[in-house]
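Okay, here's the structure, questions in a sec.
What follows is an incomplete set of chains from the complex, kept in their original frame.
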Amino acid sequence: MDWLSYLNPLMEGAWVTIRLALYSTLLGAVFSFLFGIGRLSRSLPCRWTSIALIEVFRGTSLLVQLFWLFFALPVLGQALGMDLRLPPVVAGTLALSLNIGAYGAEVVRGAIQAVPRSQHEAAKALDFTPRQTMWRIAIPQAIPEMMPSFCNLAVQNLKDTALVSLIGLGDLAFQAERVRNFTQDSVGVYTLLLLMYFGMALVLAGLMRLLETHVGRWRARGV
Amino acid sequence: MLFGIEWNTANDWVFAWSILPILLRGLVVTIEATLLGFVVGAALGLVLAALKSVRIRLISWPARVFTEFLRDTPLLVQLFFLYYVLPEYGLVLPAFLTGALALGVQYSAYMSEVYRAGLESITRGQTEAARALDISPLRTFTVIILPQAIPRIVPALGNYLVSIMKDVPVLSVVSILEMLNVARIIGDRSFNYMVPLTLVGALYLILTLIASAGVRILDERLPKRGIPLH
Amino acid sequence: ADLDAIRDRGTLRVAVANEIPYGYMDLKGEAKGVGPDVAKHIAKALGIGKIEWTTTAFGSLIPGLQADRYDMVAAEMAILPQRCKQVLYSEPNSSYGEGLLVAKGNPKNLHGYESFANSGGKIAIMAGADQLEILQALKVPADRIVTIANNADAISTVTTGRADGYAATSLTVGELAAKSKGKTEVASDFKDPVVDGQAVRSWGGFAFSKDSGALRDAVNKELAKFKKTDDWKKIMSGYGFSAEDASQSFERSTAQLCAG
Amino acid sequence: MDQVVKRFGDATVLDHLDFQVAKGEKVTIIGPSGSGKSTVLRILMTLETIDEGLIHVAGKPLWHEYRDGRPVPASESHLRAMRKEMGMVFQQFNLFPHMTVRRNVTESPVHVLGLSKAEADRRAHEYLDLVGMIDHADKFPSQLSGGQQQRVAIARALAMRPNIMLFDEPTSALDPELVGEVLTVIRRLSEEHDLTMLLVTHEMEFARQISDRVCFFDKGVVVEQAPPEIMFTEPREDRTREFLKTFIDTRQGG
């Protein structure tokens, strides 16, 4: 078998996938906090914008969002006289991270709300402002609570990166299509492809678990 | 023209109105694929859950790895695999069935976890009490365990139904004419992507809102008197 | 895109659609095919040192051009009136007829697109390709048309019976038949589809966005020069175009084709 | 029980245990936590298997059958027949939460014994009345207090008309003020019915009143057994004395 000859283009694609997953996960985490805290905000416009964004991105299909950002947004931009022609990488990263953001927002919100009231009271007794209480007390305590869900979201996101191949980004799935186009060896290419995604997901889950123990180290018992 | 329906590109609103019937044809396919995928996933998930709970390691362990494998690999790639690799071994399914199968396979992994969690939440005491009363294993499962598990399982499965619906557009890559694919074809031919894609997004939003509400109603209607759910 | 800006940049951005032999990337990531090979010569003649290649789905070629994701499409896209409304075309670079890919032995005895208008068989086409128009003109019902995402899927689509035939240009069909190692073949005695009393033949050229007139003109000038050389003929025959295909490419002008 | 050995992994929980209960006898088992008290009941109810030894219930081997005069491991049908002899009441009640009180009690008579619905209802009425729960027959377990749930659990076990009743700490999951009602029911049962009873409890006073015999378990063996008057006043063994002493100290103090 000339599987070895596949490896080069596939590795190239895997590298794109890894970077894409990394960027979109990081940006997605930012969106998660933005939307999640926005939902808890006392200001109505802030809350409603967050709710609307969360509902739209949870309520529609990722692929639809991806195509919309890639094909429809430039047209809208033209109508508005703006240049909204996002390069595939940007459209892909944006769609993926908005998706994580919408799902992650609920995680963030739940975890923040799970911080006991007594912690807020203790902070108030020490004269923290509500904002300080949020950023110094509630959020840091909520983060370990969020980690398992974020781990799932990250793996889900890694899988979802495969969809960007459909807007022509040269990720792993895209390169695999190219190789198959050439060799017509569906069995070999797809088997290899599945295994590569599986391997990346396992590594990612492992890394997330390490991160989880790291951010939750204060919860560890024992002197 | 698609499905024999012409569209009118006079302006965006007219265009949208004229392609709506075409998109609704795609919507029907989307719903069909969702339902079929759900049924396949629910059934396969049950099999996986059963295999994972078998006490023989040689069976349960591979089942567990397989579930993890399914969970960790993209639907798109699984779909390609089923679509292009199965035929090489002589198993040719129509595109639509392949698509539904891929959805089912991917979600069976998630659903098997739902079953497992639902069943495990029922304490050992229930089985033991049933045994002490000499109730047969089959009846214990169907009359004692299942009714208690179902109110925990059904809402979670319902949520996956909504997720499956959102994953159906992936099937467009194997030429299934679901809603997104229809919209793209319209876009390709009319060179206007904005209207069909925006319409698809709006239709999806409506669809998922309805489906989520349906799941919630179903959840409320389930007979769960007396069953402690937490 | 502006020609001067491209010259300043020193890079021409060119898109192909992964169609052998019109334009594609080989395993090493190098662009090949009639379109790319000719484009390389023209770029050099225009004094542009570097070409940045993009591969995308056929259906995305024009939207990408409009979104300024690349300066030029070198996919030998057929010059058609409705496309002329969306993009600018160079003069024809190639000409090609239609073909039909069928399973080994041609079990359904198919010899033209017209068969599908009458029989219950299914015919596959690539998403965004112009065969759809031809089939619609031949009154093939929509539920007998299977749309696939790219050429590479055609072999499996036909061998597995998901469709009985694959409609594409004769070159694509020939290429696919060769690659399928005997599992498929080119339908013999292929009858060219006749639309509006004329046998269908396509003329392919380079496409540009509507605001790239200067670039298009410059390309036209170099293309006309290059088509007179043996190098051009060698490229054509190297990718399987017949002498007929080559000489036909001089028979029509883009203006004629766009007028319909 | 003859020379019964039960192991969980490496841990030997019952260690060549010998132990008899006569028909109609009321026996209380006491002993420190982890001494194997529950395990004995659970083995009798065939919820746990045994590793060595022989057990006879009502003259028949429990975990074995005789084929051609030699003991072979019991088949499921044999176990089912043997289980009909016994009823068990659990510490955590283990009522079926999705069934009404009445269905909890009739489920098994109808589907295991094959009684008609009407006949089972009559029986349920009889035993729910006995435990004083007849007014709650149409409620779900979650609507009842712990003491009420346990009384239903007793009625449920009785509805199978067992000859032997096994009680595993029937009151220790209850709030103190609810213990009394359950003990009253058990006391009535022991007085009015000719049941063989095997009871694990920490209610020493209660044990003294109802038992014919008290067994002290420790580390999987019977350390001492005697009628309650003797057991609680002049135990023979040091370990028994010590156990009773610490036990009475902490309990009475609380």
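Labels for the chains are A, B, C and D, by order of writing; each one numbers its residues from 1.
We take it that a contact is a pair of C-beta atoms (placed from the backbone, for glycine too) under 8 Å apart; a residue touches a chain by one contact, two chains touch by 3 or more.
Quick caveat: nothing in here was measured; it's all calculated off a predicted structure.
Asker: With only one chain per type on show, what's the overall stoichiometry?
Answerer: In total, the complex contains the protein chains as A x1, B x1, C x1, D x2.
Please note the rule applied: only the chains that are shown with their structure count from here on.
Asker: Taking the mean of the CA coordinates per chain, how far is chain B from chain C in Å?
Answerer: Computed from C-alpha means, the inter-chain centre distance equals 38 Å.
Asker: For chain C, give me the residues that contact two or more of the other chains.
Answerer: Correct list: 63, 66, 156.
Asker: Considering the complex alone, what residue numbers of chain A touch chain B?
Answerer: Touch residues, chain A against chain B: 55-56, 58-65, 67-68, 71-72, 75-76, 155, 159-163, 165-166, 173, 176, 180, 186-187, 190-191, 193-194, 197-198, 201-202, 205.
Asker: For chain C, which residues count as touching chain B in their complex?
Answerer: Against chain B, chain C makes touches at 59, 62-63, 66, 86, 124, 127-128, 132, 136, 141-143, 146-149, 153, 156-157, 159-162.
Asker: Which residues of chain C touch chain A in the complex?
Answerer: Contacts found on chain C: 18, 24-27, 29, 54-57, 60, 63-64, 66-69, 150-152, 155-156, 179-180.
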